[in-house]
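If you scroll down you'll find the structure; I have some questions about it.
With one protein chain held back, the other chains of the complex are shown just where they sit.
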Amino acid sequence: MTALQVAALVVVAVGALAVVAARDPLRQAIVASFYGLSLGVLFFTFAAPDVALSSIVIGSVALPTIILLALAKISDRDS
Amino acid sequence: MSFAPYAVAIWIFLVGLYGVVTSRHLMHLVICLSVVQSSTYLLLLGIGYRTDGAASIFVDIPPNTKAVDPVVKALTLTDVVVGAAVTALLLALTVQAKKRFGTLDPDELDPLRD
Partner (left out) sequence: MSAGESAHTPRRPGEISFATRRTLFLVSALVLAGVMVWALGGVPSFGDYHGVYGLVLNHVAVPERHATNVITAVNFDYRGFDTLGEEFILFAAVLGLALILREGRDEEEGPPDDDASGRRVVGASNAVRLITVLLIGPTVVLAGYVIVHGPITPGGGFQGGVIAATALLFVYLGGEYLTLRRVRPLPAVEITKAAGAGAFVLIGAGGLIFGTAFLANFLPLGTAGDVFSAGTMQPLSVAVGLEVTGGFVLILSEFLDQTLVVRRRGGAR
């Protein structure tokens, strides 16, 4: 196992903990975006560039956007 | 050391599950669920990896070089995209839950109430 893979694994493990520990959904969306990016890097070190492409586009762009939009709708009803 | 990817996959699974069990906000719950899903991607890719293997794309390398397993990569690929759509569906459900019940706390939502 190369050092790059080990480093990527550590970052992903810490990232998963950070996503769960961020209790406020707004902060969680941003952390989830970073988590998607780190997953992409991990997949890239595992010799899977197309899976990394998928993960980066979805995890860093599409999913946080959907979360933020749903959040806007929810807190909209609060006020 | 060679067990590390599987150990990290187990760790991510359990961390996400902890988030789901102890969540106080439905949206936080859904995002933790997507974290649990991502642990399976790591597990699949970890199983199919071959040391010093290249990606299974032979455009500029001769077709007999050692490559990683393509089947798990294909599976994970479609999984990532479809999993995001299902997460979006769950988020739509939480938006509707807020509209109908006014609260997003799983402890307050009682299935037998009104």
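A and B label the chains in the order they appear, each numbered from 1.
Everything below uses one rule, namely that a contact is a pair of C-beta atoms (placed from the backbone, for glycine too) under 8 Å apart; a residue touches a chain by one contact, two chains touch by 3 or more.
What you are looking at is a predicted structure, and each value in this text was computed from that prediction instead of being measured.
Seen from subunit A, the chain kept out of the figure touches residues 1, 23-25, 49-50, 53-54, 57-58, 61-62, 65-66, 69-70, 72-73, 75-79.
Listed by residue number, the positions of subunit B touching the unshown chain are 2-7, 10, 13-14, 17-18, 21-25, 28, 46-51, 55-59, 63-64, 67-75, 77-79, 81-82, 84-86, 88-89, 92-93, 95-96, 99, 104, 107, 110.
One rule holds for everything that comes next: only the chains that are shown with their structure count from here on.
Centroids built from CA atoms put subunit B at 10 Å from subunit A.
Against subunit B, in their complex, subunit A makes its touches with residues 1, 5-6, 9, 12-13, 16-17, 19-20, 23-25, 28-29, 32, 35, 39, 42-43, 46-51, 54-55, 58-59, 62-63, 66-67, 70-71, 73-74, 77.
Touching subunit A in their complex are the following residues of subunit B: 1-2, 4-5, 8, 11-12, 15-16, 18-19, 24-25, 27-28, 31-32, 34-35, 38-39, 41-42, 45-46, 49, 53-55, 57, 67-68, 73, 76-77, 80-81, 84, 87-88, 91-92, 94-95, 98-99, 104.
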